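Only a single protein chain was left out; the remaining protein chains are all shown in position.
Labels for the chains are A and B, by order of writing; each one numbers its residues from 1.
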Amino acid sequence: MIRNVNTDLVAGTLGLLLSLTFWSLIDPRMTHMSAVFPTAMIGIMAIASALLVIKGFSRAAERGNLFDVGSNVRVLATGLFFFGWVIAIGYLGFFVSSVLVMSLLALYLALAGRRVSPARFALWVGIVACEVAFFYLIFTRLLHVLLPEGWFF
Amino acid sequence: MDICLQAMGALAHPKMILLIFGGVTIGLFAGAMPGLTATMALAVLLPFTFTMTPLDGLVALGAVYMGAIYGGSFAAILVNTPGTPSSIATAFEGYPMAKQGRALEAISVATVASAIGGIAGVLFLLFLAPPLALLSIRFGPAEYFWVAMLGLTLIATLSEGSVFKGFLGGTIGIMLGTIGLSPVGGESRFTLGIPVMQGGIEMIVALIGLFVIPELYNMAALGRASLGAVSVADKEKSSFWRVAAKVFSKPGNLIRSCIIGEIIAIMPGAGGNIANLVAYNEAKRASKTPERFGTGTTEGLIASESSNNVTVAGSMVPLLTLGIPGAPPDAVILGVMLLHGLRPGIELFTTSGVLTYAFIFSMGLAAIAMVPVGLLGGRLIYRVIFRTPHFFLVPTIGLATIVGTFALRNSLSDVMIMLILGTTGYLLKQIGIASAPIVLGLILGTIAEVGYVQAILGGAAYRFPWFRLFENPLSWILIAMVVVSAAWPFLLALKRRMWSAEKVNKGGAK
Partner (left out) sequence: MKLKRFIGCFCMVLAAVVLATIQHNDALAAYPDKPINYIISFNPGGESDVTARLQQSHLEKILGVTVNVTHKPGGGGAVAWSEFQRTARPDGYTIIGVNIPHIIAQPMERKDTGYTTDGFELIMWFHFTPNALIVQRDGDIKTLADFIKLAKAKPKAVTVAGSGTYSANHLDALRLDKLAGIQTTYVPHTGTGPIIPALMGGHVTSTMNYTMVGVQYKDKLRTLAVAADARVAMLPDVPTFKELGYDIVGGAYRGVAVPKGTPPDIVKKLTDAFLKTTDLIAAKQREMGFEITTATGKQAIDLVARMKADYGGILSELEAQKK
């Protein structure tokens, strides 16, 4: 947890950086038709950010605690699980990677609050496999969405 | 009259009832699944209708459409994820209700409101089609621009904390929306030279990411699901009749939302995705207790869900009379009609009148069928989600999100974009920038840009091309609405400050 942060200042600075990034990416060879709207919007973004920065230095600045809900380690780990999942889909295929990541994620989240015996975990892997198979079949067979293939299928 | 009786006769067949119930059920589950939109559900089912008679096909698709728009509310209420973009505002009220253990009540309210909206849309279509069709083509580029501006005033309403942060969020959303091909100029912008970025950030991809992923992180952080348990008293409160009585007790809200839904429905290209937001905004503005919005009020829920279901039959007004799809899913319905050799226009109501009226009536029946299907299905989905422990819920919802996002454009890059946006959304939330304005900017930015640039191009012969934006009476009306809507929160704040100042004075006098 990060305590008592001037969120107005942070948001404003972030907004200014973002406007600068977008502004630098505008291709000068673009026609007026394509450039006029983003340019105007970058302007508004910069103004809103500047106002936030000014407010950030005033007495009215909003202050708050960041990341103060629950366990941040678990958030980080869950995020890593998610990104790993999507990357794994590209290599292992949808089915295998989903069963793998979902089982491990369920185990990780459950271990925070209780103990999990190996037998129980095996059961969970089974449940997860059924779930994934259910989605897999509905999407590939009924909806004709070809989910990424990798190992096996 | 004769045609109407014949049309009713055509529907009085067990097969038709089966098609309607089946269609609504399929639509409901498709809509409840984030990523599966009404348009996609219809497109996937399109080939099945080739073998059916034209009427059977249209009835089935109409029922799926109705069910899908309604089904989006389940995901919105139970997991804070609009199942379709038509239920964004539903999540604002429905999810807080579910957290308080009022999930079943929220579902019942959404069901009743959706059914009423669906029927209202059918009535608009039956009785007011010709004048509404004329109104629909009055909306030109300038009007689209102003409607988008009207929608953006919602940012001021939505931002709980600072209005500046809301605007920053809104412009972030708008800028995300400009990535990819520019809608009018056709040039690629902000793609960093990556070919896949030409496709830009699909609005639904951002919607899923920004709403679901932060919620999943929250669940992981807390180590428990956020759905509240439904008490016995709340179960009673969610009975159909009590909810129906409650919904009808505020007819003004219903009527207003239905009219807003209809006007937005007839605008070609804009559908439930904008209707629900505008209706919600107006409901909040008209409410006597606007400060309670966002904490689980039924008023906001009713406004959102009734207005979005009006658009189902409502958007068929320009479709059936002029052949112009009023909302994206209608394009698929138009495809079916053309395949069967049905050309939209006056003949549709005369020579093939029986078929057309039967189709219209069937949508009304589908709206009614939503009540039993929805109440049963809603309870089922609620029970499944409530009983599932959080450590299963997080991966399972993650799975549904990933598959849904992938299915949208068959693209794994979209899934990655969804995750990145969702994670960023979680971080931005920490410093007080909410997801809602970002999504709003993303939806409305493109509409505003297309309207603005086309209006300017249309005025190329003028000395000041932007004069085109202020030319038509319809624009003036919209501009007036934008001004009122933008000024409202400030007026309200002023009023409140004066009121509390008075109170302080009185307190001081004691």
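Worth pointing out:
One rule holds in what follows: a contact is a pair of C-beta atoms (placed from the backbone, for glycine too) under 8 Å apart; a residue touches a chain by one contact, two chains touch by 3 or more.
Here the structure is a predicted model, which is why all the values come from computation and not from measurement.
The residue from B:114, B:157, B:188 or B:276 that touches the chain not shown here is B:188.
Annotation for chain B: contacts to the undisplayed chain at residues 39-40, 42-44, 46-47, 50, 136-141, 180-181, 183-188, 191, 193-200, 202, 268-269, 318, 322-325, 328, 331-332, 334-335, 338-339, 341, 343, 345-346, 409-411, 450, 454, 457-458, 460-461. Considering the complete assembly, chain A touches the hidden chain via residues 31, 33, 144-146.
The rule is short, and it goes like this: only the chains that are shown with their structure count from here on.
The distance from the centre of chain A to the centre of chain B, each centre being the mean of the chain's C-alpha atoms, comes to 23 Å. Touching chain B in their complex are the following residues of chain A: 5, 7-8, 10-12, 14-15, 18, 22, 25-27, 30-31, 33-38, 41-42, 44-45, 48-49, 51-52, 55, 62, 64, 66-67, 69-72, 74-75, 77-79, 82-83, 85-86, 89-90, 94, 98, 101-102, 105-110, 112-113, 124, 127-128, 131-132, 135, 139, 143-148.
On the side of chain B, the complex with chain A involves touching residues 44, 161-162, 164-165, 167-168, 171-172, 174-175, 178, 182, 184-187, 189-190, 192, 213, 216-218, 220-223, 389-392, 394-396, 398-400, 402-403, 406-407, 410, 412, 415-416, 419, 423, 426, 430-433, 445, 448-449, 452-453, 456-457.
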